[in-house]
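Missing here is one protein chain; the remaining ones are kept as they sit in the complex.
Note that the chains are named A and B in the order they appear, and that numbering of residues resets to 1 at the start of each chain.
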Amino acid sequence: MEFNILAAGIMIGLGAVGAAIGVGVLGGKYLEGAARQPELIPLLRTQLFIVMGLVDAIPMIGVGLGLYLMFAT
Amino acid sequence: MNINATLFGQTIAFVIFVAICWKYVWPPIIAAMAEREKRIADGLEAAKKADDSLEEAQLAFDKELNKAKVEASELIDKANQRASQIVSDAKNKAQDEAEKILSSASKTIENETNNAKEELKSQMSEIIIDTTQKILDQEISPEKHDDLLKKAAAEL
Partner (left out) sequence: MAKELTSSSYIQHHLTNLTCGKVDEGWTCDPHRVEEMGFWAFHVDSLGWSVFLGIVFIVLFRLGIPKLTTEAPSGLQNFVEMVVEFVNENVRSIFTSATNPLIGPIALTIMVWVFLMNLMDLVPVDYLPELAKGVGLEYFKVVPTTDPNITLGMALAVFILTIFYSIKVKGLKGFIGELTLHPFGKYMIPVNIVLEGVNFIAKPISLGLRLFGNLYAGEMVFILIALMMFFSSFAFGIMGIFLHVGWALFHILILALQAFIFMVLTVVYLAMAHETEDH
């Protein structure tokens, strides 16, 4: 049980770190691109959301599995 | 969380729904949208055409108007010319007439004057002769009388 919680903590924490870095880089690049070419903002926003969804998925899965480990076993 | 035949059930359901969507849902919507797009494009085209034709009509109208204006001014010019010509003709004619009348009048006057002068002369000479005869009958001899007559005739 204790190891489960530890495992869940590592899973959620590392997932969050990775996703935070990823989304940070992504958002920064998006802002750079938007500042450089404001007329491309609609296009960039769509792509931003696609990539954000892809990046976002991994920590969310981690959170789900972590919560499962913590509470349901 | 176990994998079982639900997988295939869902796959089959998915294929069925895609087929239904493909056959019955997608085409009418796309067709309607395409048709609307076409109609809007047609409408825009027609509007553009109408605009063009309006412009053309305006141009033609302007052209006609200008032509009419030019014609009208030409006409007016002509009329003015004509009128001034007529006036000047009339003036000339009147002047000629006046001159003619004047000259004929002066001629007549001259003639009359001459006639009157002639008459007057002849009358006067007659009167003079009469008078002189009357006077001379008493005081002058026939020789002198002849002499005087000759003199007077020479003088006249």
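Definition applied: a contact is a pair of C-beta atoms (placed from the backbone, for glycine too) under 8 Å apart; a residue touches a chain by one contact, two chains touch by 3 or more.
This is a predicted model, so every value here is computed, not measured.
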Considering the entire assembly, which residues of chain A contact the chain that has been omitted? 46, 49-50, 52-54, 56-57, 60-65, 67-68, 71-73
May I ask you to list the residues on chain B that touch the chain which is not drawn? 1, 3-11, 13-15, 17-18, 20-22, 24-26, 28-30, 32-33, 35-36, 39
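Definition applied: only the chains that are shown with their structure count from here on.
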Where chain A and chain B are represented by their mean Cα positions, the distance between them in whole Å: 91
